[in-house]
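Removed from the display is one protein chain of the complex; every other protein chain stays in position.
Residue numbering begins at 1 within each chain, and the chains themselves are lettered A, B and C in the order written.
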Amino acid sequence: MSEFLTQYAFLIVPIVKIVILVLIVLTVDAYLTWLERKVIAHIQARWGPYRVGPHGLLQPLADGVKFILKEDPLPANVDKATYFIAPFITLMLALTSLAVIPFGPQHFTIFGYETHVGIADVNISLLVLFAITALGVYGVALAGWASNNKYSLLGGLRSSAQMISYELALTLSVVGVLLIACDFSLRSIIDHQENGNLGLLGWNLFGFSKDGIGFTQIIGFFCFFLAAIAETNRIPFDLPEAESELVAGYHTEYASMKFAMFFIAEYTSMITVSCLATILFFGGWLSPFPASWTFTHYLPSLLLIPFGVWLIFDGIRYETIFGRILLPGVGAVLTLLGVALALFPVVNEAIQGPFWFLGKVFAFLFFYIWMRGTLPRFRYDQLMSFGWKLLLPVAIANVVLTSAYILWRMH
Amino acid sequence: MVPTNYYLLLSAILFGLGIVAFVFKRNIITIFMAIELMLNAVNLAFVAFSQALGKADGEVFVLFVIVVAAAEAAVGLGIIIVTARNRKSLNVERVDLLKL
Amino acid sequence: MSILENLWIILLLPLLGSAVNGLFGSKWPNKAVNWVALGSTGLSFVCALEAVREFVAGGEQAFRKEFVGWMSAGSDFRIGLDLQFDQLTVVMVLVVTGVGFLIHIYSTGYMAHEGGYYRFFSYLNLFMFFMLTLVLAANYVVLFVGWEGVGLCSYLLIGFYFLRKSATDAGNKAFIVNRIGDFGFLLGMFLLFRTFHTLDFNGIFRQVSLLPRDTLGQFGTLTVASLLLFMGATGKSAQIPLYVWLPDAMEGPTPVSALIHAATMVTAGVYVVARSHVLYTHAPSAMYVVAVIGCATAFFAATIGLVQSDIKKVLAYSTVSQLGYMFLACGVGAFGAGIFHLMTHAFFKALLFLSAGSVIHAMGGEQDMWHMGGLRSKITVTYWCMLFGTIAIAGFPPFAAFFSKDAILFSAYNSGSNGKILYAVGLLAAVLTSFYMFRLIWLTFYGEKRYDEHRVHVHESPQNMTIPLMILAFLSLTGGWIALPALFGGKDYFAEFLSPIFGMGEVAGSESMQSLEHTLSLVAVVAATAGLLVAWRMYAKGAGRPKMEGFYKVLYNKYYVDELYGALVVGPLVWLSRNVLWKVLDDGVIDGAVNGIASISSAVGDTVRHTQSGNTRSYAVWVLVGALVVFAIIFWPILHPALFGVVR
Partner (left out) sequence: MTGPVIIFFVLAALAVLGAVSLILQRHPIHSALSLIVVMVALAGLYLLMGAEFVAAVQIIVYGGAIMVLFVFVIMLLNAGEEERTNFSKLATYAGIPLAVATAGLIAAAIVRSSGGLSTAGPNGALTSTKTLSMLLFLDFVYPFELTSFLILVAILGAIVLAQREN
């Protein structure tokens, strides 16, 4: 048995990792929707989902069931093959892009197969990522075209134009980072940002570093983030699916599971982009504090325990019975987890990287939602001129500045 | 180890298919794609050679080819758009006057 | 710097003047044009004098220099801009520049009221340039350049009043007739080159002098070459049969007639014959032909001159006949005498023409002598100059022509078996000459007025016209005295001066010859007097215009030679050109070829155009074919075993 495992570990382990990752990501997507609703609701002084489960925590579940159970009508004379392929392409690409993202620093060995946190560790992972993102257009464009509906077509056209336009800015904004890191591998980009006691100043965002070759990438970051939002068709760049103008844009004609695929893909790509931003500009899993401040390693516990405790006390006074049972339970689990971390340093050390990583990603996701709650939508021409006339030049300027500075430092 | 010849033969086949497409498609855009296909075949040969000879020059040439292809696509598609506007048809056999 | 070392200056000055006047003169006032024209000619005259001084100072060594290489082909064909300077050249250059300068001065007065003033002087200077090229040339090609150049200038100047059809016609006639002569000249040059592999004077003459002489009546290469050259000479110097252009050439302004058609250009033929005397002396038959033609022309032209009513025509025919004298001289081997007469003739004929010009100027453009008369009192200076010229040409001592003509006749008399005949004809011509010249005098200056006083206001010409006249009159009086001692047993300085070139003629200073010469000159004088008396008898008491009949009419119409040529040569030529060259050759062959090519290509295109269907897919296939061929060519070396393998 074991030798079988050792023999085919190179096959088994990745598969297992993939399955796990996909499950996690899907769950996160689901609860991202919940979070989004909640946040926006509160921004708009509403309660948001409240009925299904305590604080509407089971709402995603209900949505999922609804998606599955809904009828899936096929519009008249659509281009069948394309119509079916499009959502798959979108979802597949969205998920694939996660494959190259490293979530933690650790390397560990299972059945003699040496692996790490994350699916694949390619040494051109950034390029791969961009490649996949580049292909992402087709899903949208084809969906829009295939479903034989003028609104969809317009949505498709818009999105393809938009994506091409912003891809340039996206790619160029990263060049600064590449110039500093001299490597396409995300992992080594992160490592390059580790500058011991400099802490968060060592991140590309601020661009301090031991060897002095580094330049603040704030400009690059903003270009990147804006372009990324456009790439993911999120507000304020969600013209492909502008309800007020195009019903629902390219996925007007899609229902139930196919629609869900687009939906999931969108949120997944949000996650991907957030991860990317984290890695490129915010030092990935690196702690913002100087390495010497070891006490900061207890931050997870310090967050978990109070939250857990609060959850317990808050949950006891919940309306429904179910709530009164569930919430304190969760609270207790979190509290115990925090305590455990505090007690077992090994686990604590192991958790540090993923903790910071996920923390930063969460922050970005929250920012996404926040923007959606805040900003109005661009007009199409504004969108284009913004992409071509502002983002692109600024990104180029960033490249020039960075390279000039680095040259100056090297000589 | 895959022998270089495999790659070269594949590129030859693709090139031939490209030619066939180039001659037999009537839609201007598709003909354009045929050209791209041929370019790709050539690129494959380039990379194969450069790998076989252990020199990276071939790959640099591939980059150049891609750049040129991009430029070509930009201009060509522009032309196609104009043609389609004026001729109301994408069929090359219907566009047989030496003026737009 | 010595002029001799830079002979080209003498050439260049007139060319410069011509260029300047021709390019900018149109905007300038006449004065400026005068300055340029006279300045350039005058300077070149001065340079010529200086060159002569150096030449004499240098012990009269013939100077020769190639200034710039021109063209070369094959092994031995090398032509450079070679100029030379020897005794013969001295005479010619002085005559050309000197007389030329005087005539320039004269022209400033004569042409003052004409249009195209700058054009006239530009042409005139250009002529000077070419004429000097001609006389300075050291090989036949450069000489030919000058030869053609003066032809061109003569054409331009004859047709100076190009609004008059007669003028342009005369110009064309001169040009075309000269072409015939030039054709012969060219052939002669080719033959010479083919024989001697050089066209350089010295080169040819050195080789020729080694060859044996042809005997009389034998036509060897030398003879043929000489005759061909002489054909050119007849053209340029208006000898039978090509003299017809010269009388018509009088259409040009009178100074032109004086300079080109009397003094300088027409003597070019004589110059060439004299220059190539080595050839001629080796070709007696050619010499004989020259002598005969010269003699014939002298007499023939004189007869025509007898009855002409146009004052310039008379002078024109007299020119022809005088040229005949010169050729006669050359023909009988007295080249020195020929050149001598050339010089004196240049003086008095220029004088006569200019005086005639002055008369015409006075008469307000009237040229018919029958409308003149009694001008003596009105234009005294002109009258005296004219009289000097007439006496000179008539050959009364001590005027110039007496000596030169005397020398010619003398050497003609002494030349071979037929010498007596030549002499007799020459003498007759002399009689006629003095007759028609004095006829001219009487008709013009004596008798009652035959013009309307109220229309024509007769007036003496301005100074800038009369002064050159006087100078020339002086020259035509004294021009011959250089040979004076020869008459009294002394030696002929002129002949001696030229002897390095021609060698002393057979004129030995023996007693018998001495006496013979005296008698002959006496006879000449008597003959001239006879002509004078006859003229006095007929015209002194002003006779009216005679009626046209019989021989008079024939003479008046110049023996109908022009009509003859018209019928024999021009007519057929025109017919041939129109009906064969134009209708058949041009329309049929040439145009046919062109149109044929056009139709062929259109037919080809008609068939080929089907490949250009405009169908992109077809084009694609063509591209494919091309690619296939290219691949085949590129891959052939590695492929053909493979293909054969497939085949096998």
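Note that in this section contacts are C-beta pairs under 8 Å (C-beta built on N, C-alpha and C of every residue); 3 or more make two chains touch, one makes a residue touch a chain.
Since this is a predicted model, take the numbers as computed values, not measurements.
Contacts of the undisplayed chain with the visible chains, over the whole complex, involve A, B, C. Summary of contacts with the chain left out: across C:56, C:176 or C:627, the touching residue is C:627.
Residues touching the missing chain, restricted to subunit B, are 1-10, 12-21, 23-27, 29-30, 32-34, 36-37, 40, 43-44, 47-54, 56-57, 59-60, 62-64, 66-75, 77-82, 84, 90-91, 93-94, 96 (touch as defined at the top).
Think of the hidden chain as still there; on subunit C it touches residues 613, 615, 617-618, 620-622, 624-625, 627-628, 631-632, 635, 638-639, 641-643, 646. Subunit A residues in contact with the hidden partner, per the touch definition given at the top, are 79, 81-82, 123-124, 127-128, 130-131, 133-135, 137-138, 141-142, 144-145, 153, 156-157, 160-161, 163-164, 167, 171, 184.
In this section, only the chains that are shown with their structure count from here on.
Judged by the touch criterion defined above, the protein chains form a pattern that is neither an open path, a ring nor a star, and not fully connected either. Ranking every chain by how far its Cα centroid lies from the centroid of subunit A, the top place goes to C.
Ranked by how close its C-alpha mean sits to the mean of all protein C-alpha atoms, the top chain is B.
The geometric centre of subunit A is 37 Å away from that of subunit B, both derived from CA atoms.
Centre-to-centre, using mean CA coordinates, subunit A is 109 Å away from subunit C. Annotation: 80 Å between the Cα-based centres of subunit B and subunit C. Against subunit B, the residues of subunit C that register as touching in their complex are 613-617, 620-621, 624. Those residues of subunit B that touch subunit C in the shared complex are 19, 22-24, 26, 31, 92-93, 95-98.
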